[in-house]
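The next block holds one structure in the form of structure tokens; read it before the comments.
Omission of a single protein chain aside, the complex is shown with its protein chains in their original locations.
Chain IDs A, B, C and D follow the sequence of writing; residue 1 opens each chain.
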Amino acid sequence: MTTASEVLSSIQSAFPGAVSDARVESDRRLWATIDSNKILDVCKHLTNKLNFDHYSGSAGIDWIARNEMEVVEIMASHGAHQVVAMLKVKTPRANPSVKSLTGLYWNASWYEREIWEMLGINFEGHPELYPLLLSDPLVGVWPWRKDFKGYPDYTTGERAVAIPTPDGYTEYSFPPTQAEIEAGTVPTERPKYPTFLERETREIKSDSEMIMHLGPQHAMVPGPFLLDVLVEGERVKKAFLDIGYIHKGIEKIMENRTWLQDIVYTDRMCYVASLSNNECYCGAVEKILGLEVPERAQYIRVILEELSRIQSHLIGTGEFLTLIAGVGFAPWQYMIMDRERIISLIESVTGARLTHTFVRFGGVRNDLPDGFAEQCKKDLPYMRSRIEEFIELFAQDPIYHARMENVGSISPETGKRMGCAGPVLRATGVAYDMRKEDPILVYPDLDFKVITGTRGDSADRIDVRMREILESIHIIEQCLDRIPSGPIKTEAKIPKKVPAGEAYYRVEDPRGEMGMYVISDGGDKPYRVKVRGPFYATFQTLTPLLEGTYIADAVAIAGSMDGCPSESDR
Amino acid sequence: MLKRKMIKNFTWPLKIATREIEVTRLYPEVMMELPAVERGIHELDATTCIGCGTCARVCPNSCIEMVNFKFGNPLKNKKMQFPQIDFGRCMFCGLCVDECPVECLKMGKKVIMAGWERKDIIKGPDFLATKRFSAKEVADLEAEAKRIAAEKAAAKKTAAKEGAAKEGAAKKPAKEGAAPAKKKANGAEAKPKEGGAA
Amino acid sequence: MDGLIEIITAFAAQEPGIFALIIGIIGAAVLSAVVNVGAMAVIWADRKVMSDFCNRFGPNRVGGRWGILQLGADAIKLFTKEDVIPAGVDKGVYVWAPIVASAGTMLVAAAIPFGALHIGGKDYPLVVANMDISAFYVEAALSIMSIAVFMAGYSSNNKYSILGAFRGMARMIAYEVPMGVCVISVAVMAHSLNLVEIVQSQTVWYAFAQPLGFIIFLIALVTDLGRIPFDQSEAEEEIICGYNTEYSGIRWGLLYFQEYNNFLLGSILVSLLFLGGWHGPIIPIPLLDMISPMIWLVMKVVIVIWFIILVRAALFRLRIDQVTDLGWKWMLPLSLVNLGWAVIIGSYFA
Amino acid sequence: MGISDVIPVPVAIDEEIEKWTIFGQPVAEVWFTTTEKIHQIIQMGPIKNIFNWGRKNSVYFLMQPMGCCGVEMFVFGAAPYDSDRFGCIPRNTPRQTDVMIISGYLTRKYLPVFKNLWEQMPEPKWCIAIGECAISGGPFYDSYNIVQNTGDYFPIDVYIPGCPPRPEQFLEGLINLQEKIKQRKDLREY
Partner (left out) sequence: MAGEPMAVVNYIPLIIFLIMGAIVPIAALAVIKIIAPNRPKRQKLSTYEGGLKPIRDAKIQYSVQYYLFAIVFVIFDVEVLFLYPWIYVYANKVMQQFMVFGLMNYAVFEMLLFIVVLLVGLVYAIKKEALRWV
């Protein structure tokens, strides 16, 4: 098995002088600063020689004190080994520019666009450096830079001025205040690029083609995002995706709240999987702090995360069923009914239905209530029987098969190349699960299988989710048998200020690999929190999948991705 | 093969249709039983609140503001400042409850709240306080506080005098010692009076 | 009683034109009330039965625990809703679409027997226009709704609507032919195209005599009504509300209402063609024996309606290309096979 | 103010209509006076109450999940809470809806879209703000991309706090809205 130090020595021997500063945190984590000219070669080397075939995202960091910016490329492997290499590339702050990895990795595109619009780091060689999350007027203010004065000094939301356009629509402008002009937060020079609508309008080639908006308000979308399809007849020729309709700037806000307060914001990133997000953030901070979590707390976390996974899969599949069967279809309501049971279980522990704020540094908020195990033992077998019924329902329905089979198929190679995550990737047959790859908490002690599909189509994605629920039930039952008594919080005192350091922590969110990259500069607030969201990764793959399908298929494919735009927009 | 297809699609809804309706929660008539740890609307124990403002500081959303309220315990809460929560901003995360040093703030099982106006959902201590003193008790406690303050002031005076006598120095330090004590007494008095008048 | 009937038949024989006029006016008044109330009942039943399958209550706040007045509340709201005609629409067609739909359903109602009165050992069918070709006519008039759908969708100048309109049309034309062939198969067995005669000739229900035809007709009817699994023209999750996306207030209400009108009339048509119409044992109680054919018909219609609602709760929506494929590649050949079957059975065993 | 403002007479046949008379009076005038009278009768009370009864018992909401509250909105419409009991069902097009449930974050990018949806709803229409983000920007109140004080842009009738509110609170909001319609205390006059 490859370890982090082996990777480091391999890079060092292949490219002498390329690595300027390196840190091997453990067998699984490698931090290395790479010469910006050699990053492409190093990445090629990693991919070809060392099986780093999983480009897991990148993070931009503004080191204002050192007057430089940093782009951290996060590289991992789909199961060949478990090393996560964090390759830092430095660039001067005055005119930041690094080499784009889009030539090597298909999915690097969105990550780099995001860094560009948020931090203003130029990516040489990126084919379409357009804004992704922000609305056009905001581009050019580089909101995630540390010297961005629009936040928190001058908040922007209060002064929208409605402008009716001649064709009957309302646009809003946010005229700058005197204070903002003085502070210089208003961008004077904006980069020139066509707007989203202009770009897609260019694609219309004949009179029989039209562009249809599926979103931002549409029965298909689980949250506002814009999926535009260029159709001829009903055949989708090209699809365009515009996100950012609920971009809240969580990463920026988290830099301006204390460590403890930030837990609250992780809840709201993906509201149906908030416990995983809590865990991811708290785990990263615990890693920096060097905290040990008591065993009972670990078990409680595992139980709740698996319960959370069950309810997330249920509502995701339920929503999906309404998409392909209409709201009149009864079984989707059965899913919601069953989900209410799980929600009640979670609520009896955490006290909230969706946003739990339950995981704390070095423990959990409160203990399991009396009678929780009994209630679980009553509900879980029931859940299992229900899920088996659902699996049977899907298996025997010819219309379901006609609608879903071989629709939106992803081959394992494509899935890896495009960087899909979670059930979408596993449906293609790639057994990639963070609970096995990067085990945390007590997962190594537990017995469970990684569920995989075979065809990678929409039916498989649903099937994988359903069988994952069964697996989660199995995990919870094991945990309930094994859970020890003891404290639920670490006895060590949790300091208000976290020592300087950085950590990358990965958990298996219901939607796949979620990673958080937390940097502390020793203050009472995080210096930077970078969220690598699973749906953000999967979302990118949507547009190529839709080409050549029908509109009805497009809806089914988008639904089977189990979308959570809130998490992808952050 | 063919004969088993599609059967479940029909039998399942039929099976459910024959069942008694049990999953629907009959909200306006019956509120469902909420768990003990439910994070609902805050409950303030005004008798123990010390008005430290930790809750206001820890709130990620700064929805808590400390306001005056007369039915507290002037012994513990000299400024008589109690949290007022803007439920239009509170996100029920429970951090304020966790951080409260005297555990006077709790989150109850009551969750229902609706306002016709924005100002309807800003709730002051008057709404939040489940435990509070009556006006008479407050008056008693005030008197108590006054007495204690006066005693303290007297003690300080005597201490200062003693100190002065011990050191045998000039009047200056003694005056300095006395002045703040007086101020404190005034402050403790002034706030409740204001509340009492209102 | 018998005397009255004699007088009426004598009058009808003597002055057929005036008789038809009187019957038409009375029938139109009565039937428009009956059909509309029936359609409201069907909407109400749709909501209630759907909620039954989901183990929930459905409307239960107005009009007692059964929510009987819910439809009244909906209607009042729709009447007091603002009348929005979007700027981009083709106004004439847009306005006329609901009217065409309504006129279409009334045309269907004119020729459908709503049952029969059993007086003196004889069934007197309750039908306004007892035409020789009423089966053909009703089947044709049922698809006027598709025209209205196309008008509504095409005039709306909305992309969802236009797709809904094209989908609706494609769906209608894919299933119109099998449906017509099924009606012909029934007519072959009954030796008539008159609905009353078709009912009277059903010693064996045609659902048993030609089960294939029954199934095809039911599927084609569900398609014509635009209900799941064939509701592509207003597939809410794909094209918002399809053809009526731009319709609001009472205009939408009318279109919506006519769908259910058609639903009711279509269900009656199925019962008449395949389920023996008002055939059933006569209840030997005075007065009840007179309307017992009606009771049987209503029971059959209710079962058909209930079944179609069940289908909505149970099945996935097909994709539009699958719908047309199913129509052309399976339904049409099978309906022709069924016609052959009906011809052979009809000529040797009838 | 009457229920309807001026009934617009089509421009093309405007002059034509002015020539028409009925009982010696111009048709247009008769029409206007009649509608005026009818409005006066409606405004008197009983009929208005019937209208309001219908409106309050048939509130269709726009299915527009925007955040955490969107998930609860889903549950609110489904079997466990069954909004259909109140005659409240989701519709997907704003043309057929009566109440807009703002169920989450309103960002700068989304505000014009949302305003369009609101404007495209036919009157009478109402607006419920569900959750913190819809009321005040919520936990993201100071973000660079979030619009605070939704009330400035939409006439909100009922505020429901919670983050996210329980589905019971959605029902509570609905009941409050019904009460408001019944008492004619909603922000708009019809």
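Everything that follows uses one rule, which is that a contact is a pair of C-beta atoms (placed from the backbone, for glycine too) under 8 Å apart; a residue touches a chain by one contact, two chains touch by 3 or more.
Keep in mind that this is a model prediction, so the values were computed, not measured.
Shown chains touched by the missing chain in the whole complex: A, C, D. The missing chain, though absent from the display, is touched by one residue of A:D167, A:D447 or A:D481; that residue is A:D167.
Contact with the chain that does not appear here is found for just one residue of C:G38, C:G115 or C:G249, C:G249.
Within the whole complex, the absent chain has one touching residue among C:V84, C:V199 or C:M290, and that is C:V84. The omitted chain makes contact with chain C at the following residues, 16-17, 19-21, 23-25, 27-29, 31-32, 36, 79-88, 95, 98-99, 102-107, 109-111, 128-133, 136, 156-162, 166, 169-170, 173-174, 176-177, 180-181, 184, 187-188, 191-194, 197, 240, 245-246, 249-251, 254, 320-321, 324-325, 328-329, 332-333, 336, 339-340, 343-344, 347. Contact residues of chain A toward the unshown chain are 164, 167-170, 197, 200-201, 204, 207-218, 226, 228, 232-235, 550. By the touch rule set out above, chain D reaches the unshown chain at residues 3-5, 7-8, 34-35, 38-39, 42, 51, 93-95, 113-117, 119-120, 122-124, 190.
Just so it is clear, only the chains that are shown with their structure count from here on.
The chain pair with the larger count of C-beta pairs in contact, out of B-C and A-C, is A-C. Mean C-alpha position of chain C lies 34 Å from that of chain D. Centre-to-centre, using mean CA coordinates, chain A is 36 Å away from chain D. Across the assembly, chain B contributes residues 6, 9, 12-13, 16, 23-24, 60-61, 91-93 that each touch 2 or more other chains. Residue positions 53-57, 236, 240, 313-315 of chain C are each in touch with at least two other chains.
Contact topology of the protein chains: fully connected, every pair of chains touching. Interface residues of chain B facing chain D in the complex, by the touch rule stated above, are 23-25, 27-28, 31-32, 60-61, 86-93, 111-118, 120-121. Taken in their complex, chain B has these residues touching chain C: 6, 9-10, 12-14, 16-17, 19, 21-24.
Listing the residues of chain A that touch chain B in their complex gives 257-258, 260-265, 267, 330-331, 334, 337, 340, 344, 347-352, 355, 357, 365-366, 369, 389, 392-393, 396-399.
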